[in-house]
Structure formats: structure tokens, C-alpha cells
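Here the complex is missing a single protein chain, while all its other protein chains stay put.
Letters are used for the chains, namely A and B, taken in the order the chains are written, and counting of residues starts over at 1 for each.
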Amino acid sequence: MKSKKWLPLFVFMTIVAMLVGACAPAAVATPAPTTPAQVQKETVIVPQEVEKVVTATPPPSGPVTLTFWHGYNADTETPFLEKTVIPAFEAAHPNIKVQDVNIPYDQFHQKLLTAIAGGTAPDLARLDIIWTPEFGDMGALAPLDEVMSDFATYKDAVFPGPLSTNFIGGHYYGLPLDTNTRVLVYNKDVFSAAGIENPPATVDDFLADCAKIKALGANHWCFGDGGTYAWAVDPWIWSFGGAMTSPDYTTSTGYLNGAQTVAAYQFLKDGVDKGYIHPGIKGGGVDTWGLLGKGQIAMILEGPWFPPSFKSQFPDVKYGMALMPAGQGGSISVVGGEDIAMFQQSKNKEAAAEFIRFMLSLDTQLQMATVGQMPVLTETTSSENLAKLPDYFGIFLEQLKNAQARTPVSNWTRVEQILTDAGTAILNGKGTPQANLDDAVSKIDPLLPKPAQ
Amino acid sequence: MAISTNTQKKIIPYLFLAPAAVLFLLFLVYPLLKGFQISFYNWSIMPTKPSTFIGLDNYVKAFQDQVVGTAFKNTLIYTLITVPGQMILAMLAAVMIHNITRGKIFFRTLYYIPVITSWVIVSLLFRYLFQSPEGLINYFLVEVFHITPDPVGWLQQAGTAMIPVIGLGIWKGIGWSMIIYLAALASIPHEIGEAASIDGANTWQRFWAVTLPLIGPTVVFTLVMLLIGGFNVFISVYLITNGGPMQQTEVALSYMYHQAFDFIDFGYAASLSFLLAAVIVTGSLLQMKFLRRPVEIS
Partner (left out) sequence: MRLRPRIFKKSPVYVALIAGALVMIFPFIWMISSSLKPNLYVIEYPPQLIPSNPSLENFLEAWNANNFQQYFRNSAFVAITSTLLSVTISAMAAYAFARFKFPGQETTFYVLLGVLMVPNIIVIVPQFFLMKFLGLRNSLWGLVLIYTATSLSLNTFLLRGFFEQLPHELEEAVLIDGGSYLTIFANVILPLSTPALATVSIFSFMGFWDEFVMALTFIDDPAKRTLPIAIALFQGQHGTQWGLVFAASLIALIPIFIFFFGLQKYFVGGLTTGAFKG
């Protein structure tokens, strides 16, 4: 009978199912974070009630588990967080466990939005400073100035610039966690092969050096970057004296399509056409670290996480660091960094606040500095503390004096998409810089906040 | 407990259908209706901000959005290239493997390996192979076969960025159709082919006049399934180009997904879904009679 053939298959699958079921009880039996009851509760919480809910929550008595989402890099920062920082926190707070979730930067924004929409936001997240306005404006974040009774202490302890990215509609929705900027990183061996003695101080020097580097061969590029997003193009725009928007962020007309910004894009376009700039910037990206390590790209722009991480990958490569080459607008780089924010959906706001306090303590800030996270506490600039920071922070601190933030508006994700597409079109020769930027301005202006009356 | 056979005959089919019906109604029919409703709203996810009814605004926006046109065009191009590509190459492979005596199973297995490999893994693999300027494909083109003097910037240009995606679609799909064609070829009685060859028909004539009509229903089945698969293209785009450069390689579903989960514009995403569904249903109605055929023939 044919059933003999069917039987073993069915038995096989059933057995495998049972085996798998038996060894995965934790994965199956654990109640999902969103049981229907919790969903109801979450929809009940409206901001007016948040204060009551929060003040009514007693300090955590039973053990609670906090989830903390971050995009720390996988080679040095995440292992340090998991092996040193979190264990120290858990030792000091026996009732609180921290489950950290590492999500790569490229997927972070989408995963977080999805989780918020799905009612499964983490308790805490480390947000790129440029995302905080969007999530705050959406109502996803808890106002820390209401949730943390000692918020004023922290507000006064951090640098005002990074703090400002958290102030949205009259409340603070986060605290800065780390700050950074990009400086010029160059491969010393390539520089000596091309006969360049010092890193370029100005854009003109930069171009002169590029000509020498290009002479090394077709497989050599003077400069490389991953695309035309704001993080990559802003330093050039600003150093050329251009701007994204008006200082109050209400319009991009006359700024993004102004003469200096156009000149910056023209400079990038010429660089790509002459083979100075690696074509990956036109789209598709490029492994800048790998090519810098191999000496095929001579210069890149990088942040303070670069030295420890690069060393773990390319221990033998000699590199130097310098300020952003100066143009008409001076040597101006882009301010980056992350905020730590708490979500409205968190049911452990007291415990979450404890973790924020811990991450902003002097000890933790100084520890995270060893893996390239620049501290945000003003007291770290005291000479005693400064001595504990890595030497290479010097150049970044110097550059931070002349660095600007990307446009902090709630529609940033859409604004940046338009900006990136315009840049890609320009570098690929699809229309002049002026035409593309005029078009971008007409699309970006409606997304910017209305001017105050 | 004697229930008359007639009563049984009336109730039993519903009992057998019940589990499928419950899941189907809950997880597919209800979402379809709900999605239709969402498409007329500016849908908010935050309890503090109510969703507002905006009528046809999302649909109007879709018709004015240039990227929507690009995305639908790309979906169509993908389908029109990958479906015949897979079918022709799969048929070629199937006929050749069917006619050899040694190594049938060997070749069948090799051609089938891409099919059983995860879309995620092969998408990442293709992204790696098509890197520029120093990916493996460029190495073959420039250094080994000297087809192009300079490396191709595959993922940098809208014109070439779809090539890895389409190539992956064909490469991964050949084995699936091939194995179905092989099964169909194996079911053709030997005498038919022999009769034709006695009549003096050459291989090509025999295939065209005898074999193809016999396996016609199978070919129609793969055609329909591949068309469905073509309109389903998402993972490879999401992982290879993610719609770039300049959103020029977005396909309908990737653009919809970006609107929903990058910009939380769920209403707009839902309207894009229904526009795609409308395109597909229209196309399907035209196909319906073909689909009926294999069912009737059996």
C-alpha cells in the first residue's frame, strides 16, 4: 500500500516538530510582550495621564527587565557595552536586568518605527540626534523633564549643543549620550608615495593633493564617501560657505540652492568626473575603511569611533587625522551623536530613568570614551578628566568648535531622501547642480516647520 | 449514532472547510477589507492623534507621485523579463536533462540548489558579486573576458542597478520550473515520442508539435505561478538596492513598504497596495480562462 511511503515522512516531521518544540519551550511558551490586556492599557495612556501613571508607579520592587535598543558598532562598542557597562549597572541595581538589542544603523529607524507602531517599543533607545525630533513630535517618547524628578541636574551637566536636539515643543524628550564629528583621516603611506607632506588645510590644497594621488594610478582615489546623504555632503556644503536651510529651519530657498551650496556640489561632481572621488559616492556605496586600509583611497571623513575600531581591523595601517579642509566658509564639519530616550510605551519608567542616570554618570561616560564615544558631560573637559580621555579626541574636540548639526526637523527622513536623491542625480550628471537643487528646494520647503509669527 | 448519509453530505463539507475558512477570513479577507478602509485615511498610529478620513487623497497623491510610476514600471519590467527568462532556460535545461542517460539526478540537483537557498542569502550574495569597481562580476568582465574596458558601476546607475535584481530572479527560479517540467516530461508515454521520430520529425519539430502540447497545462501552471512571483518581487530589491539610486529601482511592493515602515504613512501605503492589486486582478481576469484549462484537463 502507498501509505507505507507517506507514513515515514509524517512520522519524521512530527518527531522533528516535537523535538524542536521540546527544546524551544522558552521561545514558545513565554507570553508575548503585547498580550491583549497590555494593548488596551497602552491605548489608554494619553499624555495628560502620563504624569499620574508615572508618579503612581512605585520604584521597581520586583525584578524588571529593560530593553535598550542601540546601534553601537559590532567590533568594539557593543562588546564593551555588554561585557562591561551593563554588568556594572546590573551589579549596582540587582532588581533590574538590561537586555540590549543591537540593530545596525541602516535598519534602526525602520525597525524602531515598526515597533512603535506595533506597540512593542523598547523601554529605551540610543537615537541618532537627528531622529529625536521626529520621534518626539510623533508622541512616542516620554518627556524626561516630567518623568525624571532630577532632570534639571542632568540638563545642567551636559553640553548645551547636544542637549538642544532633545527640546521639542516645550519638553525635553531625551538626554545626549555621546557626541561626535567628522575629521579628515588620511593614509600616511599613500601620502608619502604621492609626495605629499602635510594633510590639506584648504580645499585648494585638497585638489592639488588629489592630482598627485590620482597620478599613482587608476585604482587610486583621493577621497571616498558612502553616498550623498547629509552626513556626507554637509561638511562640504558648510565649508564652501553654503547652508541647508535658514538658521530657523523654516526655508531652504536661497540656502540649499544658493551659490555656495551649488559650488560645493559642483566640486563633488568635478571630483567624481576627474576620478578623484571614488564612484561609490554616486550610489551603491563603498567600503571606505577597506579601501583606506588597502591604500586605494587616500582620504575619508570619519568620527571618533574610527581609531579603536579601525585598529582592530587594520592594525598595521598608518594613518593621520586633520581638520576638515577649509573653503570660503572655513573648516566646518558635521555634528553627530546620539541621545538616549525613553518611550511612552515603557512600563518600567523608573528603572529606565535609573539606566539613563547610569549612562550619564561620569564613570560610564569616561569608560565609553575608551571605545571612541565622546562624552557629553561638561565636567569631562576639566584637565583632570581630560587626561583620562584618549589622545585622539583632541582633533575631534578642536573640530567640534567649528561644526554644525544637520537640520533638526520632524520630517527629517523625507527631507534627507530628497537631498540624497538630488545629490545622486548631480553626481551622475542628470541635470546641473543648480537645476537639481532648485527642484529639491521646492520639495523640501513644504516639509519644513512654518515660520513663527 | 446514525446520521443519514444525505444529512452528512450537507454538513460535512462545511466542517472540513471550517478551519481553513476561519484562518482565511481572519488573516486575509479581513485585512483586505481593513486595508481598503485604511487607504482612505490619514492613518495615525499614536493614540493621541486621531486618524482622519481624507477620501481619495491618497490615491490622487499616488497618481501624482513620479516614483509610483517608476516602481510600477520596474515591477512590470521585472516580471516581463524574469518570467520568460526562467521558463525558456528551465525548459531548455529540462529537455536536455530528460534526454541524457547519465547524471540526470546530478544535474537536476545542481540546478535546483539556488531554489532551496534563502532569498536573503542569495540577495546578499548578489550584492557582493555585483560590487563595483572591484566585485567578482566586474573582474570577469574586465580582466578575464575583456568585455568592457572599465568596471561597471552596477548599483550606482538606475539603468544597471536592476540587472543584479533581474539576474537573481532568473538564476534562482530556473530550477523550480525545470523540476516541474522534468516531471511533466517523464509522464509522457515513450511511444508518442517514438511514433513521431518514425514519422521523420527532427528534435525541434518533435518538441514543438508533440511534447509541448502534452505538457501544456504544466507550462500554463508555471506561467501563472511565475507571474504571481514576479509581482511579488520585494526581498531582492530590499536587500540589493533598497530602491536606490534615487528611488529609481523601487518596485511596487518595496515602495509601499518604505511608505509604511520608513515614513509610517500607512494610508498611502494601503492605497499603493490596492493600486497594485487592481493591476494584478485586471491582468488575472484576462488569464482566468488559461487557468481554468489545467483544472478542466485533469
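Note that in this section a residue touches a chain if its C-beta (ideal position, glycine included) is under 8 Å from a C-beta of that chain, and two chains touch if they have at least 3 such contacts.
Quick caveat, the model's predicted, so the values are computed rather than measured.
Colleague: Need the list of shown chains touched by the one chain that isn't shown.
Modeller: It touches the following shown chains in the full complex: A, B.
Colleague: Touching the hidden chain in the complete assembly: which of B:60, B:183 or B:212 does that?
Modeller: B:183
Colleague: Tell me where the left-out chain touches chain A, residue by residue.
Modeller: The list for chain A reads 1-3, 5-6, 9, 13-14, 16-17, 20-21, 23-24, 26-28, 30, 32-36, 38-39, 73-74, 99, 101-107, 111, 114-115, 117-120, 287, 289-291, 293-294, 313-314.
Colleague: Touching the missing chain, which residues of chain B?
Modeller: So the residues of chain B touching the missing chain come out as 5, 8-10, 12-14, 16-17, 19-21, 23-24, 26-32, 34-35, 38, 89, 93, 96-97, 99-103, 107, 109-122, 124-126, 128-129, 131, 134-136, 139, 143, 171, 174-175, 179-180, 182-184, 186-187, 217-218, 221, 228, 231-232, 234-235, 239, 253, 256-257, 260-261, 266, 269-270, 273-274, 276-277, 280-281, 284, 291, 294-295, 297-298.
Basically, only the chains that are shown with their structure count from here on.
Colleague: Between chain A and chain B, tell me the centre distance in angstrom, where each centre is the average of that chain's C-alpha atoms.
Modeller: Roughly 36 Å separates the two chain centres.
Colleague: Please name which positions on chain A make contact with chain B in the complex.
Modeller: Chain A reaches chain B through residues 42-43, 45-47, 109-110, 113-114, 116-117, 138-140, 279-280, 282-285, 413-414, 417, 421, 424-425, 428, 430.
Colleague: Within their complex, state which residues of chain B touch chain A.
Modeller: 45-49, 131-133, 153-157, 161, 244-247, 261-264, 266
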